[in-house]
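See below for the structure under consideration.
Only one protein chain is missing; all other protein chains are in place.
As written, the chain order gives the labels A and B, with residue 1 at the start of each chain.
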Amino acid sequence: MHRISCPFCGARDEIEFHYRGDATVLRPAPGAEAEVFYDYVYTRDNPMGWHIEWWHHVSGCRQWIKVLRNTATHEIKAVSKAQDKIEKPR
Amino acid sequence: MTQPMRLSSGGRVDRTRRIEFRFDGQSFEGHPGDTLASALLANGVRLMGRSFKYHRPRGALTAGPEEPSALVELRLGARREPNTRATVAELFDGLEAKSQNRFPSLEFDIAAINSRLSRFLPAGFYYKTFMWPAAFWEKVYEPLIRRAAGLGRAAAEPDPDEYESMHAHCDVLVVGSGAAGLAAARAAAASGARVILAEQDFELGGGLLLDPAREAWRTEMVLTLAAMSDVKLLPRMTVVGFYEHNVLGAVERVGDHLAEPPPYKVRQRFWTIRAKQVVLATGATERLIAFPGNDKPGVMLASAAETYVRRFGVAPGSRAAFFVNNDWAYYAAFALKQAGIDVAAIVDVRAETAKAVAAHHLGIPLSLGCEIVDVQGGKSVRGVTVRKRDGSGVSSLECDLLCVSGGHDPAVHLASHTRAPLIWSRELAAFLPGKPVQAERSAGAARGVFGIAAAARDGAEAGAAAAEATGFKSAAGFALPAPDDAHHTSLEPFWEVRGPGMNGGKSFVDLQNDVTSADIRLAHQEGYEHVEHAKRYTTHTMATDQGKTGGIVGVAVLAAARGDSIEKVGLPTYRPYVTPVTWGAVAGREVGKHLVPTRRTPMHQWHLRRGGVFLETGLWLRPLYYTTTGETGWEPILREARAVRRAVGICDVSTLGKIDVQGPDAAVFLDRLYTNTFSTLPVGKARYGLMLREDGMVFDDGTTSRLGEQHYLMTTTTAKAAEVLEHMEYHAQVAWPELDAQFSTVTDQWVQMSVAGPRARDTLLNCVAGLDLSNSAFPFMAIGAGEVDGCPVRVFRVSFSGELAYEIATPAGYGERVWRAIIEAGAAFGILPYGLEALSLLRVEKGHVAGPELNGQTTARDLGMEKMLKKQGDYIGRVLAERPGLTDSRRPRLVGIRAVDPSFEKRLRGGAHLVASRDSIDSLGWVTSVTRSVELENWIGLAMLKRGPDDKGKRLYAAYPLKNETVEVEITSPHHIDPENARVRA
Partner (left out) sequence: MASGRYSAFRLLAEGLGGHRGWGRAWRDPAPKPAYDVVIIGGGGHGLASAYYLAKEHGIANVAVLERGAIGLGNTGRNTTIVRSNYLYPQNNRFYEKSLQLWEGLEQDLNFNVMMSQRGVLNLFHSDSQRDQYARRGNSMRLNGIDAELLDREQVRRLVPILDFDNARFPIYGGLLQKRGGTARHDAVAWGFARGADKYGVDIIQNCEVTSIRMTRGWVVGVETTRGYIAAKKIGIAVAGHTSHVASMAGLRLPVESHILQAFVSEGLKPLIDGVVTFGAGHFYMSQSDKGGLVFGGGLDGYNSYARRGNLPTVEHVWTEGVALIPALSRVRVLRQWAGVMDMTFDGSPLICKTPVEGLYLNGGWCYGGFKATPGSGWCFAHTIAKDAPHELNAAMTIERFRQGRTIDEKGAGPFPWLH
């Protein structure tokens, strides 16, 4: 079971959170091409390894947070607020 | 004489008390501190079970949780537990156990014929036969196989016992309470760490329990730990799984040692433990050797024999032979000898060793460099055949107990769950845990450090290191056990007795599933040479014991067949659970009606009193209709709906999601959220809104009111309330953080009720104060505030039913009072409460969409709501809704349908498909919602149809092949009543 350190609440069990996938895809600006919206909604790198992803602390502070997690090992290396930047380890 | 095999002294059982129990209907006596197996052995009962495939007679191979053979059905009736290991089942007064997987009796089992036919039933035989004729598999072969397979019988009734979940945090979790575990817990606790010590056995001590000389140290350790406030000692608790982020699952058997749990106590408790550090002091498991007859009752692991003697004061036999490849097993022989049991011989595959010399001095006959090639006896061992390893010097030996030891395997299961590698140790011929990948370390025998003193020292170091890793400073030490006559771990790897001159008997590597070394070799011969293929082809290690005593032996046989090292062949992956887990323990209290929480509206008690019949919708309970007179079928629904159409009705709509939105950018936010515009909505007005997902499909709908310049109140459907809030939070926090709009759910804070019907205004005029409700002052889609019976209310003139209607909202605590006041106010007009069924009837008549139409598969255009897609400005779903597949004119669109036959006899059903003719199989669309109409006196419905409104007036058929029904329908407007919307404005 993942234990996620919410930047607002501290370490919590994963059941307090909802998941929403890749946090590197961002909603395009209103004038963007349809293809850009298509990529936003449908296309994913789906890496085996480090993945920056959205988790929503629904049973806590209800904030969306970014989590840097390894999809091969489930290790979590970093957690941030929604608007902060997280870098993938090289 | 009772308990003929009970030794006159020794052991930890309480000889002052006798316990009566029954096995296969026969009464026996044992003592507190016995397991079922030790008590049966004390009574001279050896035959405890039958194997899975060949139904061979079997006794207890072990004295612990790794037992493959001695499985019984424990308890009776609704408490029956199949496949219970007699070796861990604690004896209690009145215990009832039955042997399983045998017919008609354990002594005489007809299916034992399988053993005679075994040459035709090798590994994987079923893949090669039962194919002809094709129809026979399901009809003949499989039913026979299914009846023959399986082990015990599950209870057929609901479990009368209860279970619960426990959540814990600790600095250091120690698993196992042998010398290493006790020392680890003590060292960690001494430094100030919070410690949990889990032990699967009912007594703490592990191997210490076998040595009276160590009892003083064990007692002191246990008492000291028990007195420490930050230490939790949990016997009868098996840690079954090691999960990511150092979370572990464990099962505590709270009441299994009693006939039934005491009142208000649970049977078992499932623990979720979040441990900063874990010390795995799980010990080691002795393994068997493959040789013909190694499965017969009376063949036992050497350590098990020692346990029965030392811990339970039971002689597992009266004349024992040993078959060993290592030094450790000699201690078992010495223990038996010391207890007065005749040790007929130690057959050691090795040449002379120091231990052999010691045995010789004790007067134990030795056969060195020898092996056992056969075991005599059927349901009990009578003797063995011994020979030199070169095949010469065959001799027989009479004995009734054969103690086997092929070495010891550290219990690495939990370490393996973490994906820590396993490292092959040449010295021990066993896999040891490799470099940890999670915050854990192994100690003692679990990492190949054998012997009490060495294990204790190793455990103390591991405990201190674990505490230190969590930030505690190691403290003063404590006395470790005196160095012992160091347990020599010396062994010669030896897996199977083979060679010419064997009698062809079966050499088992998996006792429960009846897998032999020959099966493993056949698998290899046929190309199933990967360890996982061999396992799956033969079912090796797939039984309830998961191959704890023979797994590595089978792998060694495979390695030999492949000509590879055991290290290269590797083990099949260890997965949870270390030992099987009671299903109910994990379910805990969330059983029956408590599966999920139940949400009730503040008027729930009123609904109950009025004869409300409820529907489980999500977590909510909502009244479907009300009846107190024994009405059936459609009667109450039609009565309620007629009241709304002709007079007035009131409906509890509190379950609708309500979200309060405020802030300078609230209007912009809602404009982006909905396909239509809310920034233009005047204060004091409500507007229907439509929301899409980003992929362009309709997500949700509802009315939103503008309470102030920067203050809106949204409503959502009941089903989507939580999802919509998350969707809003995602976009507010992630996509548009620049917008200053704050929002919060107020679903539970407000009760809401719909008052609908031509007399709705009259009703409210009777009870609402402080608000001018006249049509001119308070037109359709107006909102306002007032009071009902002194309670503050918000009034929204919105309609789902198609009638003149208002929704009244009040803070939840006033709900029932306001509800009652309105009913009183409407009494003169014949007001009736109406439930979900009438609500649905009314909305289908009116042509309003709901769940069946908003099913995630429909677009705004499909639902005839393209006008709600604003032309200017961004909103969620705008771009992808224009994809060709979503604007394709061939997509099904919303229509109304009406049964042509007005008799009500040919009913419409939701889920029917529309077809062009009675025998057509081409679906043109499907029926989403149906109802009997009160207005049209006909069956009507809503449907999604390929040509949609273009087919209005056409006759089609609603086909329901599941019931062989076809009903002729006419395609209509979805708005079966009042398409001009005159009533809602009346």
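In this section, a contact is a pair of C-beta atoms (placed from the backbone, for glycine too) under 8 Å apart; a residue touches a chain by one contact, two chains touch by 3 or more.
Model, not experiment: these values are computed from the prediction.
One chain is not depicted; across the entire complex it touches A, B. Touching the missing chain, out of B:Leu151, B:Ala275 or B:Val653, is residue B:Leu151. Looking at B:Asp211, B:Asp409, B:Glu440 or B:Glu694, the residue that reaches the missing chain in the full complex is B:Glu694. The residue from B:Glu29, B:Glu142 or B:Asp740 that touches the chain not shown here is B:Glu142. What subunit A contributes to its contact with the hidden chain is residues 1-2, 13-15, 19-22, 35, 38, 41-48, 51, 53, 69, 71-74. Counting the whole complex, the residues of subunit B in touch with the unshown chain are 52, 79-83, 119-120, 122, 125-132, 134, 137-138, 142, 145-147, 149-159, 161, 163, 165, 241, 243-244, 247, 249, 270, 272, 419, 518, 522, 525-528, 530, 532-533, 536-537, 539, 543-544, 546, 575-577, 580-584, 586-588, 590-596, 598, 615-617, 693-697, 699, 851-852, 855-857, 880, 883-887, 909-913, 915, 921-923, 926-929, 959-963.
Note that in this section only the chains that are shown with their structure count from here on.
Centre-to-centre spacing of subunit A and subunit B amounts to 27 Å, using the average Cα coordinate of each chain. The part of subunit A that touches subunit B in the complex is made up of residues 1-3, 13, 18, 20, 26-27, 30, 32, 34, 37-38, 40-41, 54, 56, 58, 62-64, 73-76, 82-83. Across the complex, subunit A is touched by residues 243-247, 272, 274, 419, 437, 694-695, 726, 729-731, 733-735, 737, 873-874, 879-880, 882-883 of subunit B.
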